[in-house]
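Note that one protein chain of the assembly has been removed; the remaining protein chains are unaltered in position.
All chains are identified by letter, namely A and B, in their written order; residue positions are counted from 1 within each chain.
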Amino acid sequence: MRALSGYVWADSPLHRAPAAAKLAGLLVCVALVVAARGWALLAVCAGCAALAALSRVGWRRALQPVWAMRWFLVVILAMNALFGGGPALAGAGTPAAAAAQGDALSLGPVVLNASGAAQGATVVVRVAAVAVLGALLTATTRPQQLIDGVRVLLAPLGRVGLSVEPVALAVGVTVQFVPTLLRESRQIIWAQRIRCGDVSSRGILRRAVSYVRLLVPIFVSAFRRADELSVAMEARGYRLDDEPRARKGRHS
Amino acid sequence: MRLSLEGVSLAFDVPGGEKVRALDGVTLDLAGGVTGLMGQTGSGKTTLLEVMAGMVRPDEGALAVDGADALGGAGARRLSAAVGLVFQIPERQFFETTVEREVGFGLRARGVAEAEARARSAEALALMGLSLDELGGRSPLALSGGQQRRVAIASVLALRPELLLLDEPTAGLDPRSRSACVRAIRAATDAGATVVVASHDANVLAEAADRVVALECGRVTLDGPVRETLGDAALMRDRGLEPACAARAAAALRRAGLDVEGAPLTAGELAAAIARAREAGGAS
Partner (left out) sequence: MVEGEIAGGLAVRARGVRHSYVRGREDLRGVDLDVAPGELVAVIGENGSGKTTLARHLNALLALQAGSLTVAGLDTADPARVWELRRACGMVFQNPENQLVSSVVGEDVAFGPRNFGADEGQARAAARRALGEVGLAGFERRDAHTLSGGQQQRVALAAVLACEPDVVVLDEATSMIDPRGRDELTRAVEAFRCERGATVIWITHDMELAARADRVVVMCAGEVAASGAPADVLVDEALLSRAGLEAPLAVRTWRALEDAGVVAPSAPGACPVTTEGLVRALCG
């Protein structure tokens, strides 16, 4: 269970870097990942790998979210390879896609499509890279530092009159719930699979269908948690619509 | 169904490269009856249930179903078809729009015919003290907490699992829902299922279990018939566990000079033991 909790106790340049800098860095890196394609994307991935090595959190921890999403990624790849990319299905392709296009394999109505597969691989690499970056941030930053980081980054907005505190708190609370939600999701997934008598894997499509079935309870559970927490916070005097610390003198 | 664990050990990675032993050489042989699993939070109860359900593969040791290896191949398929697992707070898994669909979900997914699915859903709900006709059309999320829990347990009971695993089924329940759980557990075992119930509640286990196994830091520290474990207040205290309320009262009476014999587990048994002690005291 605790393997899922975020922070890794280690010492590295990434651990020592201020949380605000890491947050800003994450945003920049995510932008690069989304913008890059082809060789540039591979270069960005190499950069991510270098960061992971620098962080000393271990490859297992860095790749943990990717492993957790492996089936989701496989489905994305498969969907793209089968249905994506080709001009017949996606309308007129771009010149580049058309150049790369070519049916690699056709089995009756199912057509494996090389350009679709390439497109799928790009999406998968992007998602995986973002997941690794997120893992590196949470593995090298304590939740409290992260909240402070958000506060620092949003401080300019505070000067314009926006209330920073609720956003920082919301981020902190979300981060804090991630391990619990992951654990809970895992249990819900297994509960459903066991109810279907489907413990050993039985095909990718079936898995894709069950992901849809799992979203409802996972979301309901997350909302219920958030609701309980907001009630508990309210009971302890927290009000989003009020300026915090506006009143004085009640406390001895 | 016979489930055997031999030398099952499992360690989790903790950030920073350390390992925490969740299970440490657990050897158990379960065949029929209700086994109560006790232990403090973090003692490994949930992990043990997950291993038994085939969810988690142990690092070391063997898991066998009716003598066949259940860590892979035919044994694993047999286990996955036979197991029913009720997680902590099982009402979290609700996703259907009506109680009837929720309870019948597993049956329909397994290809059970509509009429039979409905009959088995009704039967499972009745076992939990609820009526399909009354609640069948309502949203499971609109029920009271106790009813939700009972619907969630019924959705597993409807599958008639040969191996039924329950993790803290009565936590947070009122006495009426608690008794419904105990009744359903006894009914499942009477129907031939092998049942394992992890619970903090000594009084629930005193009524529901035949055998009690206690874990501490992933090791089995106590394994015996319910009367020799939950009924023995001194032994339970020694293991850092709570004895049945009746056993605690019997121990207190003995200390105060009333020679209550045996190991009463319920109020009725305690009263009978007191009556015998009074009689013996009056006769001497």
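Throughout what follows, a contact is a pair of C-beta atoms (placed from the backbone, for glycine too) under 8 Å apart; a residue touches a chain by one contact, two chains touch by 3 or more.
Keep in mind that what you see is a predicted model, and the values were worked out from it rather than measured.
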Candidate in contact with the missing chain, chosen from B:174, B:238 or B:261: B:174
Sites on subunit A contacted by the missing partner chain, in the whole complex: 2, 5, 142-144, 147, 169, 172-173, 176, 179-180, 225, 228-229, 231-239, 244-252
Subunit B, residues in touch with the chain not shown (by the definition above): 40-42, 144-147, 171-179, 200, 202-203, 240-242, 245-246, 248-249, 252-253, 256-258, 267-268, 270-272, 274-275, 278
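We adopt the following convention: only the chains that are shown with their structure count from here on.
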Centre distance in Å when subunit A and subunit B are each reduced to the mean of their C-alpha atoms: 36
Subunit A to subunit B touching residues, read off their complex: 1-3, 5-10, 57-58, 60-61, 139, 184, 187-188, 190-192, 194-200, 213-214, 216-217, 220-221
Subunit B to subunit A touching residues, read off their complex: 12-17, 20, 50, 53-55, 76-77, 79-81, 83-85, 87-88, 90, 92-95, 105-106, 109-110, 141, 155-156, 159
